[in-house]
Structures are given as structure tokens and as C-alpha cells.
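Note that this complex is displayed minus one protein chain, with the remaining chains in position.
For reference, chains read A and B in written order, and residue numbers begin at 1 within each chain.
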Amino acid sequence: MKQELVKYLLFTLCVLLAPLAFLDSYLLNVLVFVGIHTLLAVGLNLLLGYAGQISLGHAAFFGLGAYLSGVLTTTYGWNPWLTMLVAALLVGGMAFAIGFPILKLKGHYLAMATLGLGIIIYIVFNEWVDVTGGPSGFSGIPNLQLGQLVFDSDLKNYYLVWSFVLGCVLLSVNLANSRIGRALRAIHDAEVAARVVGVNARLLKVQIFALSAMICAIAGSLYAHVMTFIAPPSFGFNISVELLTMVVIGGLGSIYGSFLGALLLTLLPEFLRFMHDYDIVFYGGLLMVMTIFMPGGLVQGIPDLFRKLLGLRKGKGGSHA
Amino acid sequence: MLTRIMTVLMLSAAMLLSASFALAADTIKIGGLFAVTGPPAFLGEPERNTAKMVVDEINKSGGVKGQKLELIVYDTAGDATKAVQMATKLIRDDQVVAIIGPSTTGETMAVIPVVEKARIPLISCAAGSKITDPVKRYVFKTAQNDALAVERIYDYLKRQKKNRVALLTVSDGFGASGREQLKALAPRFGMQVVVDDTYGPKDTDMTSQLTKIRASQAQVLIVWGTNPGPAVIAKNAKQLGLKLPLYMSHGVSSKKFIALAGDAAEGVKLPSGKVIVADVLPKKDPQKASLLAFVKDYQNQYKQEGDHFGGHAWDAVMLLKGAIERGANTAESIRDGLENTRQFHGIGGTFTYSANDHAGLSKDAFVMVEIRNKDWSLAK
Partner (left out) sequence: MELGTQLLQYLLSGLSTGAIYALIGIGFSIIYNATGIINFAQGEFVMLGGMLTLFLLSVLQLPLWIAIPLAVLLAALVGLLFERLAIRPLRKASPISLVIITIGGAILIRGLAMLLWGKDTHSLPSFSGDEPIMLGGATLLPQHLWILGITVVLIGLNKWFFSHTISGKAMRACSYNPRAAGLVGIDVRRMVLFSFVISAAMGALAGIIVAPLTMTAYDVGIMLGLKGFCAAIIGGMSSGLSTVIGGLILGVLESMGAGLISSGYKDAIAFVILLLILFLRPQGLFGKPESERV
């Protein structure tokens, strides 16, 4: 446990100090979005990496959080913090309810079902013009504020978003190292065996699905208040694929890996900018190469590479946080 | 395993540090946000090409008041989040004094708070009326308001003594905005909307919607979308033997539409910026000279006809040039200079901005055109 604590403190320290290196740079703005993507990736990782359930529709929960926050605060004047809580609970509840039938499916069927769910929700965002503003998007969402402090600058939003990320990481690391975490890993490896020894697999999977959805909804609320404008394309199938990529590239089952994946994919457009139209090809190629050559993600792949280069024996990599 | 967390932190530091570059030069820096890739690429690509072309031309003839323009373009892929990020980058890192674009209304709405806060003037190439209505201090636009296009169509219909319309609009930003205006302006022209239907941007068969429309009381069908949807609709309409006159939006005012729809395009009418009928305009039209020059230059440089969308960027750069010439090259004075633009004969129309009009055009920016013999001609 001490190791986990050290890792967490190290991470927290870097997160808190990072802005000082980028105060006047637009990278600070990017780091805010890295934070939001990290939240999403960690949420998805709980479902994907730990419980081993594929979801290709997670952007929908992100969108639900964003639209619920946006609409309730702007059109109905609700308190943004209250709305964030309500949105998270509502989305979590919805995920819980739909989780029962959906998580009976496995592998590719689950992937397609979540994909279908994601697309249906996207279509609702796009078509229900009276409420969501439809394809033109929804603007005028207020910034969050705490008393006199209004979160309207990149620096303030950075600390706002990353506080949530740090909280979420803490929660996830604790979860992963608890009895629940072990039960999840058991389900991932051999579901029937886990059930035989008394793990209520069905309930646990649905609970993680709901938790994962809640985290994504919170990320959505934060996104809405930071951007002050939301539109359906930010919550479509491509985004679900991007999230999946972040988790896989970072390393399934590695919380800090999800951060790495989120960072890499949010920054990738910066590096690829000089490639203009080639970036799509590069992105697809990267996905394929990573999947073939580094299936454990970067958190496993880079140290392995290092060790190979240094001529040491390859260590046994398990799925740790 | 500490190796893992160290890997994470070291890789992160490496990535972040290598992502921050810096530039410095003694030029007037202008930012460009265009959707060069992604679904709105048919807007962003000609816009970026045109902007580059015009900036090069200006620099070749000595720049603006002796200083060269430097255009820094970022591709937003039509994504609002990217547009916001790139706008921030242009303002913070690249230190631009003005921004041209974005290409779509959605992205523009997302970027508005950023430029308003940073006090950098923005000239959007998107069509949504709500970009400049209500007026924002630093936000201007060059693309004609969709409201103007709608007014043009309704005006024409009124003269034709038709008043029952069926609407078929695409469910994206452009279509949604058009639909809003079509419904809002209908009463003013005595139009009655009898069918209000939609189609998806990637849909390939609209016979269901057209069948419904055929069974209705509509006298006229107005289609609001961009290629390829309207071309499919035109073909479907021909297949079904739909007798209703077809009116489209300026979203298809390019030869591409005629190429896609083939014979089905015959007789289709739409409001268009004057650029596609530049050669048949009356000689005394004040825009004719600029239009012909634009079409010719674009053709020379990019081997394609300069179109309606590229024109938005042409207008934006030229308006900026005018503003800089009128004042200084700081953001604030450019903004003031823009607001003082009077009677600038551009590609999209004749622009006159003012303190409460940052869209600058009137409905003369559009002419009704008709497709006859696979080419554009002025509608009678």
C-alpha cells in the first residue's frame, strides 16, 4: 500500500506544480482538456481494464452529463454544482438500469450494443432541437463558481478539473486495491469461476458500469462549464473510439496509464499538425501498431522496451495500477 | 512498481516540453481557423486556399502599409473543442492581432467567448445569423446570413404567387439554422409551411420524405443542405416523378451539385452569391471586377473554379487589409477599422459594417439563379 501512496503523492505533486511551467502558454488550455480526458479515460478503464467489459458508447455518458448540466443551468437556472450532482446520479441511475440487460452480453456483442446505445443517444442530442439546440449546439452555459471565485480562466479551470481528476484517481486506486477490485479482476479473468466462489458478478458489473458512467457524466458537466458551449459532434462515435484508444494505449487496468493515454492523444494533434491531411492515416496506423506490438499499453511497453535495451530479463507484468 | 509511475511522469514531461514551440518575426500576424478536414472540409479547404492566395498577393505587392502579413492557419476539422483550443493557441502563443474563420457556425459560437475575452477581432466565414445577432464587439462575419437567403427565396416565391411550402432540411448546423429562418420568416412573406421534414447528412435515400411531401398540399419544395444530400434529393424527386418546383439553398451553389445531380438538376433554383454567375452579371454591377479577378486567380493557382465558400475568406482578408489601412495594426484599432467599413465590394456582396451591424450585407448579396443546360443562369 505504501507504494500506491508514494505513486499517488508523486502524481499529485506533479499535477499541482505543472501549471507553473506553462503559465502563459496555450498548453495550459490543452492541459485542462487533458484533465477532462483523463477523467473519461479513468472512468472507462474501470469498466474496460478492470471488469473487462467493452464499451464503444461511453461518449454518450459524457454528453449526457454535459447536456444535463448545460440545459438545467442555462435554461432553468439551476445551481451548477447541484446540477452536476443530479446529472451524475441520473446518468448513473440510467446506466444501472440499462446495465442489467446490456451486460448480459459478451465480447463483440457487448461492443455493438454499447455502440448502438451511444449512437441512439447522439441522435437524440442532434434531433431534440427544442431542448438541446440540435446540431447548432447549445451556448451560454455559465462558468462554475465558488462564492466569489469564478472559474473563467485556464489556470482556474486547470485546478478545478484536476482536483476532480485527483479525487477520481484516488477513488479508483482504492477501488482497485480493495476486495471489489480483486472481485473485478476475477470476473475479468474467469467470470464463471468467480461466480462459483460467490462473487455476484452480474451486480458488480452493473455497478461498475454505473460508476464509470457517473465519472464520465461529471467530466461532461465540467466540460460544459469550461467550454460554455456544447454541440453533438463532441459526443459521437469518434469520441468513444478516441477514449477507447486512450485507455488501450495507456494500458488496460493501469490508472496512471489512462492519464498517459489521455495526455498522448490530446497532444497528438499538436505533433501531427505539420502532417496536415496525413494525420488520420497516422492515427489509424498508430492504433494498429500499438495493438500488435504493445498490447499492454505504454505503461508496460516502455519499461519492457527499456529492459530489453539494457539487456535485462523481461519481468512479469501483471495488471497493477 | 515505481518504474511505471516514473515512465508515466517522464513521458509526460517529454511530451509537454516538446509541444511548446515559439515563433517571432516582424510581420502582422493573422490567425486562420478553417475546417480543412472533417465533414465541413468543402468549406474549410477553399477558404484556407483562398486566404493563403490573397495574403500572398498582398505581400507580393508590398504588404499593408509596408508590413507583410503572416497567416497562421490551424485545421479545426470542424470540431468546436479544437476550434477553441486553436483560437487560444493563436492568441496566446502566436500572438495574432486578428482571426479569420472558423468555417462553421457551431465552431464560431464556441470561439466567441475566447475572442471576446482576449479582445481580438474575429471575422467568421460561417453563415449562422446568430453569430452577429446580437452584436458582439469583436465578432464580424463575411458569409451571408442565411436569413438573407431565405428572404430572397420567399421574395421570389411571392412574386410567383406560391405560398405553400414543404421544407426538407439537413440535420446539421447549416440545415438547422436554415430551418429556423425558414420558419421564422414565413409569416412575413405570407408563406405557409405545410411539411417540415429533415434528413441526415449521410443519408442516401430520401424517397420516404419525398413520398410524404408528394401527398401533401405543398406547391414548392425548399431543400436546405450541402452536397451530397440535395443531389440525392433531386435525383429521388426525379425518380418519383415529383412535379413540385425545387428550390435549394446557397449551400449547393457550386458546379459540384450539377455534377452530382446530373439531369435531375435541371430547373432547380437557388439564391447564390454572385460569384458563380460572375460572367453573366450586368457590366455595371459593382462587384463584377472583384468577382472575375477572384475566379481567375483561384483557377490559376489551384486549378479549380473559385467558389462561393472561398469567397468568404477572400472578403475576410481584404476587409482586414482595409481595416489596417484605415488605422494601425493593433487588435483594437483593427476592430474599429472593421466597424468603419463602408461599401466594400467583395465576393459575397457589398459590405458596410456599423456599430450594430457586424454582418454587413443586404439581400442584394444574393441573386436567384437557375440551372439550365447544366450551367448557372440568372433566374427570371
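Throughout what follows, a contact is a pair of C-beta atoms (placed from the backbone, for glycine too) under 8 Å apart; a residue touches a chain by one contact, two chains touch by 3 or more.
Predicted model only: the values in this text are computed from it and were never measured.
A.B. asks: Write down which of B:42, B:189 or B:344 is the residue touching the left-out chain.
C.D. replies: Of the candidates B:42, B:189 or B:344, B:42 is in touch with the missing chain.
A.B. asks: I'm checking contacts with the chain that's been left out. Which of B:68, B:256, B:326 or B:372 qualifies?
C.D. replies: B:256
A.B. asks: Of the listed residues A:28, A:41 or A:54, which contacts the missing chain in the full complex?
C.D. replies: Residue touching the absent chain, from the options given: A:54.
A.B. asks: Could you list which residues of subunit B touch the chain missing from the display?
C.D. replies: Against the missing chain, subunit B presents residues 37, 41-42, 45, 171, 197-200, 202-209, 211-212, 214-215, 227-228, 231-232, 235, 238-241, 256, 259-260, 262-263.
A.B. asks: If you put the missing chain back, which residues of subunit A would it touch?
C.D. replies: Where subunit A meets the chain not shown: residues 48, 54, 56, 101-102, 104-105, 107-109, 111-113, 115-117, 119-120, 123-124, 126-127, 192, 237, 241, 244-245, 248, 252, 277-278, 280-288, 291-292, 295.
Just so it is clear, only the chains that are shown with their structure count from here on.
A.B. asks: What whole-Å value do you get for the distance between subunit A and subunit B if each is reduced to the mean of its CA atoms?
C.D. replies: 34
A.B. asks: Subunit A touches which residues of subunit B in the complex?
C.D. replies: 1-5, 7-9, 11-12, 15-16, 18-20, 36-37, 74-75, 78-82, 84-85, 88-89, 91-93, 105-106, 109-110, 112-113, 117, 128, 130, 171-173, 175-177, 198
A.B. asks: Which part of subunit A faces subunit B closely enough to touch in the complex?
C.D. replies: It is residues 3, 6-7, 10-11, 14, 18, 21-22, 24-27, 29-31, 33, 126-127, 129, 134-137, 139, 152, 154, 227-231, 233-234, 254, 256-257, 259-260, 263-264, 267, 269-271, 273, 276-277, 279-280, 298-300, 302-303, 306, 320 of subunit A that touch subunit B.
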